[in-house]
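Of the protein chains in this complex, one is absent; all others appear in place.
In this document, chain identifiers A, B, C and D correspond to the written order of the chains, with residue numbering beginning at 1 in each.
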Amino acid sequence: MHDRALVFDGIGQDFPSPGQRNKVRVLDGISFDVDHGKFVAVIGPSGCGKSTLLQMAAGLLIPTRGAVHHRGRKIGSINTEVGFVPQQAQLFPWKTLAENVELPLLLRGVAAGERRQRVASALNSVGLKGFEQHFPSQLSGGMQKRGSIARTLVYRPDIILMDEPFGALDAQTRMVMQSDLQSLSMEAGATVIFVTHDITEAVLLADHVVVLSQRPSRLLANIPIDLPRPRNMFEPFRNPGFEAAYDAVWTEFRSQIDTGRVH
Amino acid sequence: MHDRALVFDGIGQDFPSPGQRNKVRVLDGISFDVDHGKFVAVIGPSGCGKSTLLQMAAGLLIPTRGAVHHRGRKIGSINTEVGFVPQQAQLFPWKTLAENVELPLLLRGVAAGERRQRVASALNSVGLKGFEQHFPSQLSGGMQKRGSIARTLVYRPDIILMDEPFGALDAQTRMVMQSDLQSLSMEAGATVIFVTHDITEAVLLADHVVVLSQRPSRLLANIPIDLPRPRNMFEPFRNPGFEAAYDAVWTEFRSQIDTGRVH
Amino acid sequence: QQAVRIGLGAPTLSFLPIWSARALDTFKSQGLSATVVALPGGDASALAALDAGDIELAAVGPDATLRAVAKGQPFEIVYSLMSKVTLQLTVSKPLAERTGVKPADPLEKRIAAIKGGLVGATALAGVQEIAARWLAGKGGLDPKADLKVAQVGNPTAIQAAMEAKRIDAFLLSPPEGFLAEKAGTGIVLISLGDDFPLLANQPYLVLVAKKPISPATADLITRTAKALQLASATTVSKTDETAEAIHKQFFPKADPQAIAAAVKVMSSGVAGGGSIDVQSMQNALTFAKEVGTSFGKEFDAKASENDLWTNRYVDAAKAKQ
Amino acid sequence: MTDTAYDAPSGNPTARRSLAASAAKPLQWLLKLLPGIVLLLFWQWASGRLIKEIYVSKPTAVAQRLYELFASGEIYPHLWTTGQELVFGYIIGVAGGVIGGYALGRSPRLARIFEPYVMAFYGIPKIALAPLFIIWFGIGMGSKIALAAIMVFFLVFYNVFAGVRSVDRELVNLTLIMGANQRQLTSHVFLPAAAPYVMLGMRLAIPYSVIGVIVGEFTSSAQGLGLFIHEASSTYDPAGVFAGIVILLAFVTVANVLAGRLERRLLRWRALSGAGPADI
Partner (left out) sequence: MTDTAYDAPSGNPTARRSLAASAAKPLQWLLKLLPGIVLLLFWQWASGRLIKEIYVSKPTAVAQRLYELFASGEIYPHLWTTGQELVFGYIIGVAGGVIGGYALGRSPRLARIFEPYVMAFYGIPKIALAPLFIIWFGIGMGSKIALAAIMVFFLVFYNVFAGVRSVDRELVNLTLIMGANQRQLTSHVFLPAAAPYVMLGMRLAIPYSVIGVIVGEFTSSAQGLGLFIHEASSTYDPAGVFAGIVILLAFVTVANVLAGRLERRLLRWRALSGAGPADI
């Protein structure tokens, strides 16, 4: 039990459904563990409840059924030991980019000098150098998302929850950032759960890929990816064993196509 | 000149750069044409000015230099003859999903009966049946984006501008919607400009792929894709000639990697 | 029945004839139904309403009227509601104890007691302040330096201020002095109208009409005057009954003794039946001069008869059966 | 304003609601009434002890007086007059404020020119102009309606103005691209987006319409609650004063509850976003 950072224990979530009597069942009895220092990718169709799942891990939502445990403790309120990169960038519109990224350090009482230096290096690593004084509304969609990632990585939380972090990025930028994320988790031993729609990305980055089904979503598979690290993010197919792993995930994911045209 | 729906004529855009004297040059003398009934994909690194370019076509932004012409007329104010799917879904938070999608029809004075039926079919085609009464805040990120697409397609504008329409969708949903979009443009003869980060998607859907460089971005290439239609969206590599086209685009796109790690 | 609208600057008991006429219902005998419009905005508001034609008669103080007339407003005083100054100087208990003054002391000593005190008034520059400063002058004090005056609001507020020891004295018409004595917060020291002959005979509150006065309005005013005269006569002859009627109809929640005492004190002021003579007018002007009021124009009591003031309606009413 | 934004459906809405329905409802009401009851008790106790009854009356006397007033029917004409003044003043003020605020909010050029004048105009103490009001609007209902409408106008005007200016420009642009004309833009985007501000303005305006009418009636009147209060105060009837005030409070409270209902309906969409415990 000690090495388990997060345990999802039969979680389920019902949402009220406007205009109808009965509720929408979104997640239905999903259980899986996330070990310390591991990388777990969650994939599943749009609207199946991936973001909902991350919100539960962050303590923003208490599951209707089941529970999420963090280091053995049941999560019952906001979990301040995780870092959360939401699906929409959610930068603070009244703060400049640099102030946004600085905020978590400020909240933790990091000294001004160190703050400045860490903010600069975080912004640099997401390619936003030179935009420190821009307000979020002056940034492009992808830049906002990168700002949001920098804001979380800058304070090096133990557990990082990322909701489609690289979805709005072009292939080049994405590869560089994937590579950075891999180094970070390898060096700092951070535990990462991240939601993605890109199977290649999931296979490249993750130690486990969790595949969810259509709503009401159940766990279709929890596939271990045993490729050696460090992996080559720039040419995925050069990684030995990549294709087999990819196919394993794709087969699971694809099985949903029978359920309906678009769910 | 007659068959040119949109002409970008040496457009350039400078934005004020907070904290610095000189301005940020975002687009730098970009010229290309979009013919009637054609599909043009725009790809380029994050923050290079793709969204800015679409905003100019919609008349939301007047370029600092150059001009955009629509059917030979210079665009000087809001262009009501295009349909616009913004990068963020931008649904009206005070309207339910159905009311959101119904709005353009309402604005155009379409009769109630027809409205109801067209809304239902638009929602159905993006897989949002059953969520009519949900408010946007009750939808997942991908569902919001699909709602936004439905809101534009429902009134069948001649020219459709889409900013990363499928970026937030899983592989399955995305393929179905790509396929739908292809049929729509083939049947209705709609002109489409769409921004994407996914080279496969660009090559699969487009007649021309416009590749932009790093900021200040210039036109790297305007590559014609001559694959026969209809194309198979579900297995890209089954399309004859796909790989060659993909490589042509990828080579151009990749050339930027020399400019810096992440621009 | 014809309606007559009378505007009242403040619904205080000093407008005694109006209260008694309403209480004794003498308007009805003249074929009138009287509406009293409250205009707590003060005399200026009441005169504005008169100017606008919203009321036929305004019950105000003469100085406001004189000031307005000096500015060219077409007003005429047609009835003297109260022909003596009814103000009473009431001092707070602490002041009385400190100075050891008693109501039986000679006038000089009584006035000297308020030296350096703070006097509360419902409005600055109004008759209360003027009278207070005049009084100080009469007692050999410096009217400007030896007295501070503050505006405190309505009579209840002034009572509250005295109780909270925020002011040392006030000059108000009955029954305020009586009430303060009863509450044990103050002592009535001087009744201005009784102690000074100049103040015992002058129009203190008047009815004003707007010129030109049409024959129909003239008739209305005459009948109103008649109603007021009848009520005044009853007030003088049957003071207690009148007080009781007023209390029952208009002041049911007030202390009946207070109303009775107030009516008794003021009844002498209504004895004249509303008539103004040159002497009383002159007294008013003299008083104004003594306290340094400048109307912006010199008035002559005699010459202004039937222009600024008139007994026409009062006389006509007296002649009427 | 009480339970819109933050009653978001958190964790376990069903469980919560059913609990609330059974035991918590009456308890909640009790909680709501508690401060009022405490206040009344304190008032009753303090009257005559801490402060003379002539200044503050006392609850039992006020209740008694209220009963008298309604039983004898003495109060009805006053109620009727003041009620009409309130309703008209409020409606005129709100309509003017919405129109003015919307116009200036939409047109920055006009706003730059006229907004300072509106503000300055409001700095004018209306009581100083009582004679002017009497000349213009008479001593009847007109002047009270005017005064209340002006008070209401200002609050609604500024709120609508701020609300319209806070509307997300991108949504506006999007609607224009869809082909909206100005009228449609107003009804589909600006008004709903500015609704939180508009509702705020309308709520703020409720007590001020009462103040406007009462100030007006204090200046000049032949009938109305303000006059009644004023007369009660000058005829040594503190219970009457407070009875009048209680009636005014009832007006305000009822209007506030109605506005709250309207707000909850119009801003239903805001109640749905977000989740989880952020309240202190």
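One rule holds for everything that comes next: contacts are C-beta pairs under 8 Å (C-beta built on N, C-alpha and C of every residue); 3 or more make two chains touch, one makes a residue touch a chain.
Just so it is clear, the structure is predicted and the values come from calculations on it, not from any experiment.
Mapped onto chain C, the footprint of the missing chain covers residues 42-44, 48, 51, 64, 67-68, 70-73, 120, 123-126, 148-154, 156-157, 159-161, 163-164, 166-167, 296.
Chain D residues in contact with the hidden partner, per the touch definition given at the top, are 1-8, 28, 31-32, 34-36, 39, 51, 55-56, 103, 106-109, 111-117, 119-120, 122-128, 130-132, 135, 154-155, 158-159, 161-162, 165-166, 168-170, 172-173, 176, 182, 196-197, 200, 203-204, 206-207, 210-211, 214-215, 218, 226, 229-230, 233, 241, 244-245, 248-249, 251-253, 256-257, 270, 273-276, 278-280. In the full complex, chain A touches the hidden chain at residues 58-60, 78-80, 82-84, 86, 90, 92-95, 103-104, 106-108, 135, 137-138, 155.
Basically, only the chains that are shown with their structure count from here on.
With centres set at the average Cα position, the gap from chain C to chain D is 40 Å.
Chain geometry summary: the mean Cα position of chain A and that of chain C are 85 Å apart. Separation between the centroids of chain B and chain D, computed from CA atoms only, is 48 Å. The set of chain B residues touching two or more other chains comprises 135, 138. The residues of chain D never reach two or more other chains; the list is empty.
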